[in-house]
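For this depiction, one protein chain was excluded, whereas all remaining protein chains were kept in their positions.
Labels run A, B and C following the written order; every chain starts at residue 1.
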Amino acid sequence: MQLLETRGVGKIFGRVTALEQMDLVLNQGEVLGLVGQNGSGKSTLLKIIGGLVQPSSGEMLLHGKPVRLRSQSDATMHGIGMVHQEQSLVPNLTVAENIFLDKPNPAKAQGLYRWKQLYEAAAAQLRKIEVDIDPRAIVEDLRFAQRQQVELAKVLAVEDLVSHPPIILFDEPTSVLTPEEIRLLFRQIDRLRQSAAIVFVSHRLDEILHISDRAVVMTDGRKVADEPVSALNRESLYRLMVGRQRAIRAPRGIQSDEADPSKARLQVSGLSAGQQVRPATLSVAPGEILGLLGVQSSGAEEFCRALFGAEDNVQGKIKLNGAQISVPSPAAAVQAGIGYLPANRHVEGMLKGRTLVENMALTFGLDYGHRGILVNRRAERQVATEWIGRLKVKTRSADARIDDLSGGNQQKVVLGKWLLSRRLQLLLLDHPTRGLDPGARDDLFAVIRAEAAKGLSVIFIADTIGEVLDLSDRVIVMRDGTMSAEYNLNRGDAPSEEDLVRAMV
Amino acid sequence: MSHVQPATDPLVPAKPGFAERRAALRRGVPLAVLILLVGVSAIIAPGTLSPAALNGFISDAAPLMILVIGSTIPILTGSIDLSVAGIASITGVMLVVLAPIFGPWTCLVVVLLALLFGALQGWLHAWLQIPSFITTLGTLSMLSGLSLLLSNATAQPLPDSDPFINLLGDTSFDIPNTGFATLVLVAVLALVMRYTRIGRDLFALGAGERAALMSGVRNVRLRSFAFAISAGCAALAGLALVSVTQFSSPTLAGNLLLLSIVGVVLGGTAISGGVGGLWAGVIGGLITAWLRVATVLIGVKPTGQYIVFGVMALIAVFLTTDRTKIGIIK
Amino acid sequence: MKNMSPTTSARISAQQSDRSFALHARRWLQNLGPLGVLIVLLLVFEAARHNFLSAGNLAAIAEASAVPVILTTGLSFVILLGAIDLSMEGVMAASSMTLSLLCANDVNGNHWGIWGIAAAIGVGLAFGLVNGLLNTILRMPSLIVTLGTWFIGLGIASILFPSQVPTVQDHWVLSIASTHIAGLSLIVFVAIMLLVLFHLLLHYTHLGRMIFAVGGAEATLVMTGLPVPLFKLAAFIISGLMAGIAGVLLSARLGDGNANIGDGLLFPAVSACVLGGTLLSGGRGGVLPSAIGAVVLEVLNNGLIQIGAGPYVRNIISGAVILIVVAVSGLHLRRKLRVVK
C-alpha cells in the first residue's frame, strides 16, 4: 500500500541545487534503502519528508492527499518520524521529555505534568526497543550510543500517535552503534516492517542489502536507480553509487621508516585520553599519509583530538621531530606545527561572519609578518589568495564572508588555514570529506597528496573505507579505543573491505 | 575541472559586492546616529557646537570614553567586565594612599596595579571557567568595599604635586589634555589590535570561541590580557576623573558602569562578542556622553530625563545593532 | 556482525546502572552543594555568636530573604533561557510608585484598594512584556534591552512622584506587612507561596519545562516547530511580574511609595541565582536553587552584621564568598574546550 509519494520535489539552498525533481514512493511493509555519496541529496530528501526543510518545488502526497509539513512536530503529527544523523535531543531535559518533545504529552492533566505517568509512557517506548535506559535520566548524562537509542525511541513512538501506518526515516543510524545495538535496531526494523514504511540510509552497502526490500541510489541530487534489492549485489550497488568501478591506485612508495624511529615525524607513546582512548603507541614518517578507520565511538576521532591536545585528561608522550610537546593543548600543538581539520566544521573550524582571509590568516598569518611579531596584512592576503586559487575555492573575492560559501568550499578554506603555514609538520584530518561533493573531494585529496609529497605527514579519518584506501599509505583500524589492525598498503598489504569491517566491529 | 561545473558553482552572486556594501553601510550607522543626535541638539540648543562648549564636552566625555574603549576589549571576546567603574573609583583612592610611598610615580604604579588586577581577574574567569559576569560582579563588590575601607569613606584631596594628574588636568591649544590622552590611548590600542596577532585573536574568540581554540588561540592568556586592558583603561578613566575633580572618593565613578555598557553597545559592538571594535567604542562613547547631556540640551524636564535617556538608548541600540551576524539572540 | 556473549552484555548493563547511580548521586550532590554552603554558614555564625540560630534571628533572616527570594524566582526564569533581566530595580520603583498613588494615600484621593495592588503588579507585567517583545520580535540582546527599561522604570517613578513621599493608608496593603502568622509577616508566606507555585510551574507544566529547554537547545526547539518566542516572552513576563510583586510587598512593608525602593537589589539577585546553581548560560538550575542562593546571601549579610563586621568588610567578604562558591561548584565542569563567557 502506498503511504507517501513525492512528486517532482526539489530544493535549492541559496544558489546550490541540493535536490532535483525527486519522485519517490514509500510503501507500507517495505524498507527502502537509500544510498548515495555524501552530498548526493539523501539528507535533504529525508529532511523534506521529515518536515525540517520546506521543498522549493514539487509536492508531497500522504495517503494520496497533498500535504505541507511546516515543522518536525507537524510531520510527527502526520506519523512521520526521523532518526537524525546529528542528534536532536535537548540535553538538559529527561529522556522521557525528549521522547515526547514533538508529540502531545501523554501525561498531562489540567495542564500539569504527571511525571510518573510520563516516565511510564517513556519506559514503555524504551522497552519496545529493548533498551535499558532510565527514563528519568538527563540526556546529557547519557553516553552517545545511549542517546542514539533515545532518539530511536523518540521516533518510534510516532507509531502510537496515528491510526494509519507510520513512516520512519533513518539517517545513517548505524555508524555510531555497536554490533549488538545494530542487531537490536534491525530487529526493530523487522518488527515495524509490516506495519510501516521505512527509509533506511547507510553508507554500509551490506546493511542496505541485508535490511532493505528496495534500494534507491542518488547522485548529485537526482535519483539514478530504484530497484528491488533482490536484483542487486554489492558490486552493482557500488557502481550505481559511484558511477565507476573502484579505482586501483598505484602505491606512492613512501614508507613509514619503522627501523629508524629517530627519523619519524611523529612519535606517540602511551597516549590516552580518559575512557575513549586507551594508551596507544604510534609513529608517522615524514610525508606519510596514515588512514585511521573506526566506527564513531572507536576512539579514532578522540585519538586525533588527544594528539592535538583538545581532549581532557590526555596522558602519554607526544614527540614531533624528536621534540616533546610539554602540555597538551591546541595552542601547544599549533606552536609545534600540528594542524587539525575538525569534523564539526561549523563549530570548530570556521569563524562565522568573518572573511576568507581572516579565517585563513588566523593561525599562521604571523609566519608572513615581520619577525613573527607584527602582522603584515598585505603578505597574508597575498598568500591566502594564492591558496584560495590552489584549493580551487569558488568565491567572488577573498573578502567574502565564509558563511556565504558552500560546505565544500568552507572546508577548503579551513584546510587552507593550516596549509598556508610555513612550518606545518603534521596535519590531522577528521572526516574531511563530510558534506563535500565528489569534485570538491577530489580537489581536497589532490592537494593533500601534493602536500604529503612535499613532506607533510597526514593522519586521516575517513567517512568511508573507500576514501581511506584511496588516500592512505598505511591504515590503522581502531576499536574500543585501541588499535586493532594495521595494514601497510605500500608494502602490498591490500585488505579487503570485509577485512577492515571485521577489524572495526 | 571545477570551473566547468556551473551547477555547483554557487558563488557568483546576482549583485557583486552587495554583501560588502551592506556591511559597510551597517558600520556607518552608529556614526550616522551620532551625527543625527548632535545635529538635532545643535538645532534645539544653538551654541552647543561652540569651541568652549565642545571643550567642556570633551573633558566630561573623556573618562566615559576611556571606560567604553576599555570595556569594549573583553566584550569583543564575548565576556563582560562589570568591575570597570569600581576600578576607576579605587584608582583615586589608591592615588591618595600610595602617594606618600611612590611620590611622582604614583600614577604609574596605580595603573600597573590595575593592569595586574585585571589580568588576575581575567585569569580567574578563563582558567577557572567562571562566567565573567559573576567574576567581575564579585570583584566589583570587593573593590567597593576595599575603596571604602582604604579611604575611610571620605573624599580626600589629591597631592598637589602629582605631575601626571596635573598634566591630565591641563589643556594644550585650549583643548583638554584628557581629550589627547583618549586619542593616544585609542591610537596605541589600535596599533596593537592591527599589527599584532592579539587583535585578530580577540575577534576570533568572540566570533567562534571553539573554532578559535582549535586554531591555537591561547584563551587564558588572551582573556587575561583583555581584562588587564579594560582594568588599565578603567584606571586611566579614574585618573582623568580625578584630574577634573582634584579629589578622590570611593564612589567617584558611580554609575559609569551602566553608561559604559550602553556606550559599548551603542557603538555597534555586539554584547555576544566578535563584532565591533575600538572605533565602535569611540563612537559609542561619544553617543552615550552626548545622550547624557542631550536631555538637558533639548530641555527635557528633570523628571523625564531617565525615560528619555532609556528610550533614546533603546532606539539607538535598535538602530546600531547588526543582527545579521548574530545567530541566537540571548 | 558477531554476537556478543550474554555475559558481556550483562556486564555492560551492570556498568550502565552503576554509572547511572553514580550520575544520580553526583547530581544530587551538586544540587545539595548550595544547601551545604547554607548549613556551613549557619553553623559558622552560630559558633561565632551563640544566639545566631535563635528563633528571633531566623525570623529576621526569613523576613529579609522574602523579597530577594521573590526576585530570584522571577529572574531565574529569564536566566534559565540564557538571557538576563536587569530591569528589576526600575520595575520595582515604578510598581511601588503606582501602588502608593492608586491605593488610599495622603497625596491624592485615589482609593483603588485591591485594584491598586493589581495595577502595580500589572506595571511589572507590562515591563516584562515589553522586555520580552523587544528581545524576541526586535531581536535585541536582553542585557541591553533590560538596561534600557531599567532607566525607563526609574523614569516612570520619578515622573509619578508627587512633591512629597506618598504614604500608603490602604488597609489591604498595610495588612500585607502587618499581619503576622507564627511570628512571620504575610510577606514571608507570599514569598514561599510564589516560590512553590513557580517551582511547580517550572517542573510540572509544559511552559516551564520548555523555558528550561530553551536554555539547553534553543535551535532544536525551533527546528521541532515549538513556539520558542512565546516561551521567552513568558519568562520575561514572569520576571517582570515578580519584580512588580516585590515592589508592592516592599511598599507595603515600608508603608510608602519610594523610587529607590529597589536600589541595590539587582546584583545580589543575579549573584544569588548563580550561587544557587542557576547558571547564566541557561538551562541549569531552577527557582529552588536560586532561592537557596538568595537565602545564603541574606544569612551571610545577617551573620556579618551579627559578628560586627563593618559594612566595607561585608562587601569584601560577600564578594569573595560569591567568587569562591561559584568557582568551587564549577570545578567539576572545567573542560579544555568549554566555552564560558
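Following the convention adopted for this analysis, a contact is a pair of C-beta atoms (placed from the backbone, for glycine too) under 8 Å apart; a residue touches a chain by one contact, two chains touch by 3 or more.
In this text, contacts and distances are computed from a predicted model.
Peer 1: So which of "Sugar ABC transporter substrate-binding protein", "Inner-membrane translocator", "Na+/H+ antiporter subunit E" or "Hydrogenase expression/formation protein HypC" is the UniProt name of the chain that got left out?
Peer 2: "Sugar ABC transporter substrate-binding protein"
Peer 1: Going by the touch rule at the top, give the shown chains the omitted chain contacts.
Peer 2: Output: missing chain touches B, C.
Peer 1: Looking at B:Ser83, B:Gln121, B:Ser224 or B:Ser248, which makes contact with the chain not pictured?
Peer 2: Residue touching the absent chain, from the options given: B:Ser248.
Peer 1: Decide which residue listed in B:Leu128, B:Ala155, B:Ile175 or B:Val192 touches the omitted chain of the complex.
Peer 2: Residue touching the absent chain, from the options given: B:Ala155.
Peer 1: List the chain C residues touching the unshown chain?
Peer 2: Residues in contact with the chain left out: 49, 51, 54, 56-57, 59-60, 63-64, 93, 97, 106, 157-158, 161, 163-165, 167, 177-178, 180, 185, 250, 253-256, 258-261, 263-264, 301-302, 305-306, 308, 311.
Peer 1: What is the set of chain B residues that contact the non-displayed chain in the whole complex?
Peer 2: On the chain B side, contact with the omitted chain comes from 22, 25, 28-29, 31-40, 42-43, 45-50, 52-53, 56-57, 59-61, 63-64, 92, 148, 151, 153-155, 157, 241, 244-256, 289, 292-297, 301-303, 305, 319.
As a convention for this text, only the chains that are shown with their structure count from here on.
Peer 1: So with touch defined the way it is at the top, what topology do the chains form here? Options are line, ring, star, complete, other.
Peer 2: complete
Peer 1: Based on C-beta pairs in contact, work out which chain pair has the most and send it over.
Peer 2: Looking at every pair of chains, the most contacts join B-C.
Peer 1: Hey, what residues on chain C touch two or more of the other chains?
Peer 2: 335-337
Peer 1: For chain A, jot down the residues that touch at least 2 other chains.
Peer 2: Touching at least two other chains: 310, 330.
Peer 1: Okay, in this complex, where on chain B does chain C touch?
Peer 2: 77-80, 124-126, 128-135, 137-146, 148-149, 153, 209-210, 213-214, 258, 261-262, 265, 270-273, 303-311, 313-314, 317-318, 321, 323, 328-330
Peer 1: Provide the residue numbers of chain C that touch chain B in the complex, in ascending order.
Peer 2: 81-84, 134-135, 138-145, 147-152, 154-156, 158-159, 161, 218-219, 267, 270-271, 274, 279-282, 310-320, 322-323, 326-327, 330-331, 333-341
Peer 1: Would you tell me which residues of chain A are touching chain C in their complex?
Peer 2: Chain A reaches chain C through residues 51-52, 70-74, 88-93, 97, 101-102, 105, 108, 111-113, 115, 132, 134, 137-138, 141, 146, 178-180, 182-183, 309-312, 329-330, 505.
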